[in-house]
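Omission of a single protein chain aside, the complex is shown with its protein chains in their original locations.
Our next item is chain A:
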Amino acid sequence: MSLRTLLLTGGGLAALLASIAVAVTIGPADISTGDVWAAVAAHLGVGEGVSAPLRDGIVWDLRMPRTLLAAVCGAGFAVCGAVMQSLLRNPLADPFVLGVSSGASTGAVAVVVLGVGGGVVSLSAGAFLGALLSFALVLLLSHTLGGSTDRVVLSGVAAMQLFSALTSFVVLTSADAETTRGVLFWLLGSLAGADWGQVLLCAVVLAGVLVVCLGYARTLDAFAFGDEAAAGLGVRVARTRLVLLCATALLTAALVSCAGAIGFVGLVLPHATRALTGAGHARLLPVTALTGAVFLVWVDTLARTVLDPQEVPVGVVTSLIGVPAFVAVLHRGRRRA
């Protein structure tokens, strides 16, 4: 590992830990910084903690899982975005380009509004199944169309349209105002419902997918000049694409089922990070995981405090920041062409 990689990942890790440490101290409940850290330290086996169980609960059962889920989701979306952009040779690709988020929303709506699963299946599980179903449809469709990158992207667009329409149809015809609002809030992306179970699930999937993607780091580099050039460098293109699309779809589905479709992290952060790391994926992937994590920790802190006591869906804030960045990406692309 080169010095620059060490510095970047080390710096990113330090920034992430510091961000988490600060973010958990911020919130509507009036708990002093010292108390927050004492409570966290006690759960990590250091010190005596705070005496009030309510405060301890707010820190350890609400703020901590929420902050960590923000970090895991930010990291996961950024990694998925970076992989998709290289694999599909499309700078505008993001984790949702294959219709995963739309499928998830349909799955969630089917559970919440239509009552599919009879109350046994949770919203998260419904979203997860919907996401995988949509992805399977995209794979099948792109395969029958020949499997080239533009076919994959077009299949994703088709699936996205289909599932968005299905979701709208169900919501508009069957849902009452209250359910609609709940579903809408979830669709826009929110970390408000974070719990330790979700953190654990997403962290495990993230770790697994990150290890797989790092194993393919040099292979992803090989796609820079296209599929044929990659094949000439010894890459089994079809197999690589299948493995990486499945891995990123699985991670995206897990994240979306817990936190909804938080947009733009996966689109913008990989581009911003490439400016720091260069295009090599062995360096880009771990560093963009860290920048994504830090970014979403802060955006979520903003989302839950800026309109206090009301909460803004985190997806709304990422998009408000993301759209100008998106325009900048387009602008850079135009200048190069």
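To be clear about the criterion, a residue touches a chain if its C-beta (ideal position, glycine included) is under 8 Å from a C-beta of that chain, and two chains touch if they have at least 3 such contacts; residues count from 1.
Note that contacts and distances are computed from a predicted model.
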Complex member absent from the view - protein name from UniProt, among "Histidinol phosphatase", "Glutamyl-tRNA(Gln) amidotransferase subunit A", "acetyl-CoA C-acyltransferase" or "Tryptophan synthase beta chain": "Histidinol phosphatase"
Hidden-chain contact residue, picked from the options A:G34, A:G115 or A:G232: A:G232
Listed residues A:T67, A:T106 or A:T219, member touching the removed chain: A:T219
Residue of A:L7, A:L114, A:A279 or A:L320 touching the missing chain in the full complex: A:A279
Touch list for chain A against the chain that is not drawn: 1-2, 86, 89, 91, 214-219, 221-222, 224-226, 228-229, 231-236, 274, 278-280, 282, 333, 336
